[in-house]
Each structure stands twice: as structure tokens, then as C-alpha cells.
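Comments concern the structure below.
One protein chain is absent from this view; the other protein chains keep their places.
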Amino acid sequence: MAYFLELLVNGALTGLMYSLAALGFVLIYKASGVPNLAQGAMVMAAAYVVWFFTSLGLSVWLAIPLGVATMFLFGLMTERVLLRRMVGQPVIMVVMLTLGMEIVLRGLVPGFLGAAPKPLDIGIGLAPVIIGDVFINREYLVGGVLALALIGGSMLFFRTRTGTKMRAVSDDHVASWAVGLSVERVIGLSWGIAGIAAVGAGTLWGAVQGVDWTLSGLLFPAVAVVILGGVDSITGVLVGGLLVGILGSVIPGYLDSYAGGSTRDVVTSLIILVTIVFRPYGIFGREDIERI
Amino acid sequence: MFYRLSGIHHTRYESARALWPVPADRWQVVALAVLALAAPLFVSNLYLGSYILPWLIWAAAALSLSLLMGLAGQLHFGFAAVMAIGAYSSIHLVRAGVPFELALLGAGVVSALIGTVFGAAALRVKGLYLVMATLAMQYLVDWVIINVPAISGGAQATLRTPAVSFLGLPISTLIERYYFALGWAVLITLFFMNVKRTSFGRALVAIRDKDFAAAVIGVDPFRYKLMAFLTSSFIGGVTGAVLAFCYYRAVTPEQFSFNVSIQLVAMVLVGGLGSAIGGYLGAGFVLLVPIFLTNFIAGLGESGWIYISQNLMAHLPLIFYGAMIIGFLLLEPLGLAKIYDNIRKALLVWPFRHSRS
Partner (left out) sequence: MKWFTRTAGMAAIAAAMTAGGAVAQDNTIRFGLLQDFTAVYTFVTGEYNQGQRDYLTLVNQEGGIDGHTFNAIVRDTGNQPQRGIEAYNRAREEGAILFDFLSTPVSRALVDQVLQDEVVLITPLHGRGDASDGTTFPYVFPMMATYWSQATILAQYLKDNGGLDGKKIAVVHIDSPFGREPIPVLEALAEDEGFELRAFPYASPGNEQSATWSEVRRYRPDAVFIWGAGGGQSVSVREGIRNGIPAENIYSVVWLAETDAANVGADVMTGVHRYEAVATGTDLPILQRIQEQVIDAGLGAGDAAAVGSTYYNIGVATMAVAVEAARLALEHEGAPLDGAKLKAGFERIENFDAEGLMPPITITAEDHQGGGFGRVSQWNGTAWEPVSDWFAAYQDVVREEIEQGAAEYAGGN
């Protein structure tokens, strides 16, 4: 039982950290309908940026705000320079463009800042939080709480004036234009916030595994999270993250010894497949109604 | 001037529907065919074996994916897995004593069956969701290959291709392998160019443009979507087998990883969706540009033109390659095939700027 609880809690917390990586994806998709497959690379870039500022001798608490500022600007720039020109193109072109971005970032960031893994210490001790016989990973605990806070913050943000504009834009671009909203600015803002979310994910995962290009591999669990939760739902990110994390921890915890290999990728793939076959728009996603 | 159009008047439907109605195009095709056939005579082994041979095979792979993505409009981000199924089944079939000719067919059939299961997702969803579903399939197939030693070839996870012969001709030296791959690429190209002119091809295009509308005019989306996956996976599987036997000759799971799927999609998109020449141009771009860039930048470094660290030097090709993909998408979303088409159209009327029509 303690074993199950431990798998459950740690799985839920890692799941929350996955949702942090997925949050940016959802924000951008919600605002502009662009599936940003470069979100993993943005997480990597954010982690590198934070590491870069700490390597200049800055404390990590100064490096993170600087990283937030950098990545916010980066998000804005990306939207302005690249994505805005792709408006009206088929989704596959946009997907390919974000994949192209991923390749560029994979070259640019490790190329200039060094490909070997970098340490990023954010001062969370190694000692686990022990409750009974359940060991809870302290990094995941901090990460999970922070992820909750950031996701909650985004939910609240959608209740502000700017957030309302964002909801309007995500509902209907043309109608938003008609009532005088700047659709471009709102979409740009969503990229900026995605950049901020990437700093959160990058810092936490960078602290866990070290900073190198493999951080961009977070895209795969993030995709599972958004598919399960619904690509355009913030609540979906939260619930999807929890489910992906828990299933990806509990099932391998019991099955791996028998399967003779790690089944986590299988679980993640199956989550994606089953969701798409049975409920393509995810748990909380909005069902698209298509007209001929 | 280069393309003489005077005197081309079609009096029969057959001639109007010919693949290359303009003589200049026909001459180009003939010239290319002669060059390709004579390539082993004037191309060094380095370029034949590491550039042209993989280019042909990847072009065939890109065409089979283009059939699915370009004609039928079904996105597929797990095509490397389909090719892997073909490669592994062909090797295991040949090992089991099946003749190579039949093993190729068998590889196609196995890939087509499993690939159609991939396609089952397409009956439910499209666009982004189809991308994700096929991506998940890719991971599943990878996992099975890596975790079942009987498939991947034991502890070393390497499967060597046995010596084979096709219709009595051995396929072992570079030249033999080149001609075999060339034959396959030509076959696929002809198939691809002609399928567009059949009712099957037109039905696929109807589905791509709007599946509901296609259903209204009597094209069954269920059937044709599955047919598209079936055909494309069959060709993809055989191409995977050709890749294994003619190029790699020792198959490891990494040769068909997720990155390869992405490269295949890039080939199709950069080349131009649904275009035969685009398949070749796209495959050439994705396969050869990183290699050229690596050699070019390393050459610059060695001759002392640039002073940068080895780390940056190794990453520069990646940056330029990604930037070129982005650049093509921004400047010419229809791909290299469209650029070719623009040039051809300009030459059609050259030295004038516009044609009358």
C-alpha cells in the first residue's frame, strides 16, 4: 500500500511538472490554433538561459527573473517574426515550421552555450519528505506546487481584462477583430507567456536532470498531457498532467518487473492513442464542429 | 526558347493527358534517365554510395509518404516505423528461407497491415490529432522492436541482411545495389505520377480537399482513407526493405527512430506536397544539405577561414539546416517543387516575361 501511495504521489507530482511543460503548448494553441512542437526546445532554451545567468555569477533567484524576461521577449519575437507570417497556412505547414524552430534551437543554444550537461542548483535539498514509509521527492514536491501555482495563475489570468480578450480571440479571430481587439497582440502575448512557462519547466527539470539538449524531449510527455486534457483547456493541462504522471508511474511500477523493460513510453503512447480514438478532443477540450 | 511550344496541338485526349506533353520535358527526362543509368561510370564510389544511392531510396520513401500526405491529406508522423516494419520483416523472411522477391512483397504486406491499423485513427480524427496518434504509434513500434530481441537481432540489436539475389541477379556490390534502388525509385515515381490520373488518385484528392464533401459526391471516406494508408504503407514497407538490403545492410532500431519520421515529413513538405519531383528535391535537401553543410563548415574551419570551437562548428550545420526549413516554409510554402515550377514557367516563355494566355 505504501508502495502504491509512493508511486501515486511521486507520479502525480512529476505529472504536474509535465503539465508545466505542456502549459505553454496549450496557451499558444488556445490563442492561435498553432500546435507549438518547439515547446520542448523552448523549455531547453529557457533552462540554458537561466543556467547562463547563474554561470555569470548571479544568484539563481536573480537568474530566474532575467530568464523570464528573456524568454518572454523570445516568445514575442518568435510570434512576430515567424508565426505571424504563417497565418492562414494549413496546420501541417505550421507544424513543420515549429519543428524547424526546434532544429534551430537545438543547434543554436547548445552550440553557443556548450553541449555538455550543465548543473543548475536551485537549492532544494536531496533529502526526501518522508511520511510513514512513503518517500516523496522534494524536487518534485516543489515542482508540483509551483506548477499548481502557475497553472492556477493562468486560470486567474483568464479572468482579467487581458485574459478575457485572450478568450475572445481564442473563440473567434474575425469576431475579435470586428470588435476592435488586436488579435496579433493577444497571440503574441500567448507566446510570451508560453516562454515564461518554459522557464518554470526548464528550471525545475534542469535542476532534476542537469541542463542539456535532452530537455527538449519533454515534448513527448507534454503532448500526452495536452491530448488527454484537451489541447485548449487549462484545466485539462492540470488533470491531464496528473493522470499522465500517475499512470506513467503506477503502471510501470507494477509491470516493469514482468515486462523486462520499461513500459512508461508504452503507457504514454497508449494514453495518446486511446484518447484520440475514444475522445479526440480530450477530457476538457472543446469539440470542433466542422461545417462544409 | 528552351521549351518549344509551337506545334503542340492535341488532337486526341491521350496526347493531352500525356505525362510530359512538351518535348523539352521529355528530353530532360530522357537525359536524366541516361545520366542515372550511366552514373556508375562517371560518379565515384563515394558519391554513388553515400549520396545518390540513399537519395534514391529516401526519395522513394518520401514519395510513398507524399501519396498519403500530399494526395490523401492524411498526416503521418510515424512513417519511419512503417519502414522499420518492412525492413525487419523482409530480413526475417529472407532468413526463414523465403526468396527475396517474395520477401519484399511480404514486407510490403506486413507493413500495409500494421500501417492500416495506424490509419484506423485517421477514421476518427485529422490534422493535429492524427499527427499525435501516428507519433504515438511510432513510439509503440520502436518499443516493440527494441524490447523483443527476436525482432531486433539479439543482444547487439543489429540485424545483418543476408546475401540475396533478385530474379537471378545478385545484389551485393555497390553497382548492383545502385541499379536495384534505381529501378525501385523509378517504379515508385511512375506509380506516383500515374496514380494521380486514376479514379483512385482523384478520390484521394477529393478526400484531402474535404472529406465530408467527398462523401456527398459518393467517395467513401472510410474506404479511401484506409486504401490510402494501405497503399502508402505497402510501398513504404518495401522501401524500408530496399533501404535495409541496398544501403544499410545492417539494421539497428536507431535507423528508424522518431527523428527519421520527422525527416521524412520534412522531405515531403520541403519538397512540395504531392509532387513527384518534390519527393526527389525534398529527399535531396533533407538528406544531403546537413552533410554538405557539415563538410563545408569543417572545410572552412580547417582552412583557417573561421575560428570557432569544435562544439559550435558541429552545431552550425544544424542551425543553418533548421533556418533553411523555416525559410522555405516562409518564402515558398509549396516547397522546392513550386520553385522548380516557377523556373520552368519562366523558361517556357523566355525571353519574354509573360505568355499570352
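Note that the chains are named A and B in the order they appear, and that numbering of residues resets to 1 at the start of each chain.
Please note the rule applied: a contact is a pair of C-beta atoms (placed from the backbone, for glycine too) under 8 Å apart; a residue touches a chain by one contact, two chains touch by 3 or more.
Owing to the predicted nature of the structure, the values given are computational and were not obtained by experimental measurement.
> Touching the left-out chain: which of B:G154, B:G218, B:G304 or B:P351?
Hidden-chain contact among the options goes to B:G154.
> So one chain is hidden, and I want to know which residue out of A:E79, A:E102 or A:D212 touches that hidden chain in the complete assembly.
Final answer for the missing-chain contact: A:D212.
> What subunit B residues would touch the chain not displayed?
38, 41-46, 49-51, 54, 95, 146-147, 152-160, 162, 247-250, 252, 254-255, 259, 287, 290-291, 294-295, 298, 309-311, 313-315, 317-318
> In the complete complex, the non-displayed chain touches which residues of subunit A?
Contacting residues on subunit A, toward the hidden partner: 3, 6-7, 10-11, 14, 106-107, 110, 114-119, 121, 126-128, 135, 137-138, 140, 205, 208-210, 212-215, 217-218, 248-250, 252-253, 256-257, 260-262, 264-265.
Rule of thumb we're sticking to: only the chains that are shown with their structure count from here on.
> Could you give the separation in Å between the centres of subunit A and subunit B, each centre being the mean of its C-alpha atoms?
Computed from C-alpha means, the inter-chain centre distance equals 33 Å.
> Within their complex, state which residues of subunit A touch subunit B.
35, 82, 85-86, 89, 91-93, 95-97, 99-108, 110-112, 114-115, 220, 223, 227, 231, 259-261, 265-266, 268-270, 272-273, 276-277, 280, 290, 292
> Note which residues of subunit B are touching subunit A in the complex, please.
Those in contact with subunit A are residues 69, 75, 120-121, 124-125, 127-129, 131-133, 135-137, 139-140, 143, 146-147, 210, 212-213, 216, 262, 265-266, 269-270, 273, 311-312, 314-319, 321-323, 325-326, 329-330, 333.
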